[in-house]
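Structure, as structure tokens:
Yeah, one chain of the complex is gone here, protein chain that is, but the others are all in their spots.
Going by the order they are written in, the chains are A and B; count residues from 1 in each one.
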Amino acid sequence: MILTWFLPLLLLLLAFFANMMILASHPVRSVLALMGCFLGTSILWLMMGADFLAFVLIFVYVGAVMTLFLFMVMMLNVSRYADDALISRFYRCLIVLVTFVVPVTGYLCLRLYGMQPVSLISVMRTEWGLSTAHLVEFSRLLYQTYWMPLQLLAFILMVPMVVATGIVRRGVPVDAKLQSRSKQVGTHAKDRLTLVNAKKTGSR
Amino acid sequence: MDWILIIVVSVLFVITACVGMIINQRNLIVMLLCAELLFLAANLNFIVFSRLHQDFHGQVMVIFVLAAAAAESAIALALFVLMYRQYHSVDTKLLSNIRG
Partner (left out) sequence: MEMQAFLPYTVLLSLLLPLFSGVSIGLFCQREITAVRISVGVMLLSTVAALVSLVLFYLGNAAFYDVFLFSWITIGDFSCDMGLWIDGLSVVMLFMVSLISVLVHWYSIAYMQDDSGFIRFFSLISLFTFAMMQLVMTNNLLGLFFGWEGVSLFSYLLIGFHFAKDSASAANLKAFLMNRFGDMAFCLGIALLIVSVGSPQYRELFSRMPDLVPETLLIPGLGVVSTVFLTGLLLFIGAMTKSAQMPLHMWLPDSMEGPTPVSALIHAATMVTAGVFLLCRFADLIVLSPILMNCIAFVGASGALWLGILALFEFDIKRIIAYSTLSQLGYMTLAVGVGAFNLAIFHLLLHAIYKALLFLAAGSVIHALAHQQDIRQMGGLWSKMPITAICFLFGALSLSGIPPFSGFYSKDLILFVAAKQAVSLQAGWYIYGCALLGFLITPLYIFRVFWVVFLGRPRYVTRTPVYESPMQIVGPLMILGVLCLLSGYVLLPFFAGASPFFQFPLLSPALQPLQQKVIDVVAHGLFLHAIFGLGLYFALFGIIVSWLRYSTPHYASQWMTTHVWWLSWPFVNRYGFDWCLENIIVPFFRVSASVCSQYGEQVMIDQTIESRVAGRIQGISHWFSRIQTSYLNRYFAVMSLAIMIMIAGSLMGYNIV
């Protein structure tokens, strides 16, 4: 019974996470909400038989890229951003929901989704004729037909990584102990040496 | 008709991401997250339609899109770090030097 409503519930959960992402008060929460979106989507992909991609999404995307985001947000210490918008956040939520989310989802659901019950993952997989053979076919496509684009992709993915490292390393790190030549050149003798007029004391 | 629901999810993602870009006034990171959500919606559509047409080329595309998204976020995060180093903030209002 609960499995019948699994897909609509998942849909609602995803909608919730997506909305939370854009409405969260702190970027860390936004990132966490996006991670929730990714996880829910990977369940959808599993249901549709894209096993490999679902795991890629979880391991690579959620595990690496989004964690990188999380670290970055925490490292940059992006504090609670004071919004100078005229309307408060609650009303903004309301506006978003009323203007976009509710009408579109409602329209789509009413228009396209009859009241038939929703099948389970297994039912869907059998219904769509899924077997393990599709993984073999997918791999053949990826590693034989698309081997050259895949190599290129790996290279293209490497370039931004190098570039990103280069960008971040550009300039002097904040806490590095380096000499500033311009300051060294710009000093004057009188800044360094102070002549104190010491009072002469008589010899004993 | 089950796949319709999944397409509804992807449409929802797109709309949410667009709305997020509109209502978000300050924070660059949230903008980047919205872009990630757009990529996710595109991937979801790829997979749904590759299932519907029993054509695995769409799933191969997903790999490429994921790689592009990862590359994009790597560069963007590096730029954020750079910007943070310069302004001690990632506020979009600070990036208005091109105003003539």
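Here are a few things to note about the model shown:
FYI, a contact is a pair of C-beta atoms (placed from the backbone, for glycine too) under 8 Å apart; a residue touches a chain by one contact, two chains touch by 3 or more.
As the structure is a prediction and not an experimental result, all values here were calculated from the model.
Listed residues B:19, B:40 or B:78: the one in touch with the omitted chain is B:19. Interface residues of subunit B with the unshown chain, by the touch rule above, are 11, 14-15, 17-19, 21-22, 24-26, 28, 31, 92-93, 95-100.
Keep this in mind: only the chains that are shown with their structure count from here on.
Centres computed as Cα averages put subunit A at a distance of 9 Å from subunit B. Against subunit B, in their complex, subunit A makes its touches with residues 7-8, 11, 14-15, 18-19, 21-23, 27, 30-31, 34, 37-38, 41, 44-45, 48-50, 52-53, 56-57, 60-61, 65, 68-69, 72-73, 76, 78, 81, 83-85, 92, 96, 100-101, 104-105, 108-109, 112-114, 116, 118-119, 124, 128, 134, 137-138, 141-142, 145-146, 149-150, 153, 156-157, 159-161, 163-165, 167-168, 170-171, 174. Residues of subunit B that touch subunit A in their complex: 1-2, 4-6, 8-9, 11-13, 15-17, 19-20, 23-27, 29-30, 32-34, 36-37, 40, 43-44, 47-48, 50-51, 56-57, 59-60, 62-64, 66-67, 69-75, 77-82, 84-85, 89-91.
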